[in-house]
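Please read the structure below before turning to the comments.
Left out: one protein chain. Kept in place: all the others.
The block that comes next holds chain A.
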Amino acid sequence: MATIETIDVSRAPRKGTRRVLGMPIGLISPIVLLGLWEIAARTGAVNVTFFPAPSTILATGFAQAQTAQFWGDLGISLQRIAVGLVMGAVPGVLVGLAMGLFRPVREALNPLIAALFPIPKIALLPLLLLIFGIGETSKYVTIAINVFFLMTINTFAGVVSTPKIYFEVARNLKASRLKTYLTVALPGALPGIFTGLRICMGTALILLVAVEFSTADSGVGYRIWWAWTVFWVDTMYVGFLVIAILGLGFSYAVDFLERLVIPWHRKHER
């Protein structure tokens, strides 16, 4: 017997985000998780000494947000990340561009960078403390060194992956070296630079916490550590929350900047 296959819109795949009870499914899972945690904490299914209820954490967070200490910690942490980022990223981008454009620079630096890159630079912290003392400089430098390597490598990759045709257009039209640098190499490297920035923001946050655990008397990381010494678990969780929000915020900030600076590079919309 012949069958008839109907092809119409009812078979078309559904577009857009899946929703449950009118909410995007991505929002549902954390809400469910927090809800379960809250119930578990209140019923005593988990030990609130280690896992205080989300509502308790939030309440503590709101209370702390009224204090100068909280904002002081946040401010100094942001400052460490910002200074370290700039100190590392600016020379990193310049060296990466130079490596991408000039063969002698590339041949001289490539083995060095490749050898040094995999070393976890946090291991250098004691040495940096010896050199720069326990003040802010050693913290900036620890973050900056990591950022430098990440930015160098990603900028270099950005230049190298720029289609050769654009350099050929510049060369055919007799653009000077500097012009080529500014009109082809730099814009061509921007997507790589943003990839680098995205990784750097995550790494910087990890390093921030690491240096503040060990050598600071202020900052979000220090406050988490301190909360352990005095056994204020709620405060510790507020620290976790702040770090998580910072991580999320940085990621959105980089996305936003990327859309602003390189609108032609639209990988997000695919």
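Please note the rule applied: a residue touches a chain if its C-beta (ideal position, glycine included) is under 8 Å from a C-beta of that chain, and two chains touch if they have at least 3 such contacts; residues count from 1.
Following the convention adopted for this analysis, contacts and distances are computed from a predicted model.
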Original post:
Under which of the names "CDGSH iron-sulfur domain-containing protein", "Sarcosine oxidase subunit delta family protein", "Protocatechuate 3,4-dioxygenase alpha subunit" or "ABC transporter ATP-binding protein" is the non-displayed chain listed in UniProt?
Top reply: "ABC transporter ATP-binding protein"
Original post:
Of the listed residues A:74, A:124, A:160 or A:175, which contacts the missing chain in the full complex?
Top reply: A:175
**OP:** For the chain that's not shown, point to the residue among A:51, A:132, A:166 or A:213 touching it.
**Re:** A:166
Original post:
Which of these touches the unseen chain: A:79, A:183 or A:214?
Top reply: A:183
**OP:** For the chain that got dropped from the picture, name the residues of chain A it touches.
**Re:** 165-166, 168-176, 179, 183-184, 187-188, 190, 262-266
